[in-house]
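Below is one structure, written out as structure tokens, with a few remarks after it.
Note that one protein chain of the assembly has been removed; the remaining protein chains are unaltered in position.
Coming up: chain A.
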Amino acid sequence: MSEFLTKSRARNVFYGGSLFFVVVFVALTAQSHRHIVATSTAGMPLTEEVRLGKHVWERNSCINCHTLHGEGAYFAPELGNVMTRWSVADDPEGAYQMLNGWMEAQPSGIEGRRQMPHFEITEEEMRGLAQFLRWADQTDTQNWPPNDAG
């Protein structure tokens, strides 16, 4: 073993092999990029409203309590399917009404219950956020999560 595997052989295998895997990875990433744009997220157009909603989502750092498609903090419920859970995935106005009602009621102030802060969000931004969550909901996530509970 020690005669066959010299230091320079080990080094060359490392450099050559890594380069091979990088090339494969880049090719698959390019293919995945096309798949996301053309197929998995194509169910609903990426409108200005959805873009605004994503910015609202980011500016308020929602990800550091909630998960979205299972990624984020684990302190608050999954939101990738929240519009399905609320039965408003196909109802833009209903989605806004539900989300607005929920967020206006926060924080609940109930003792011993996790508190969601109150966010200063305009109506336009709230509508954007609702559409952004609907947009996320229609993404083809290989049937994840297993059920509506998220």
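Here, a contact is a pair of C-beta atoms (placed from the backbone, for glycine too) under 8 Å apart; a residue touches a chain by one contact, two chains touch by 3 or more; residues count from 1.
Basically, contacts and distances are computed from a predicted model.
> Out of "Manganese ABC transporter, inner membrane permease protein SitC", "Ring-1,2-phenylacetyl-CoA epoxidase subunit PaaA", "Cbb3-type cytochrome c oxidase subunit I" or "Thiamine biosynthesis protein ThiS", what name does the UniProt record list for the absent chain?
Checked against "Manganese ABC transporter, inner membrane permease protein SitC", "Ring-1,2-phenylacetyl-CoA epoxidase subunit PaaA", "Cbb3-type cytochrome c oxidase subunit I" or "Thiamine biosynthesis protein ThiS": the hidden chain maps to "Cbb3-type cytochrome c oxidase subunit I".
> Please give every residue of chain A in contact with the chain that is not shown.
Chain A touches the missing chain through residues 5-7, 10-11, 13-14, 17-18, 21-22, 24-25, 28-29, 31-33, 35-37, 40-41, 46, 50-51, 54, 57-65, 67-78, 107, 111-115, 117, 132, 135-136, 139-142, 144-150.
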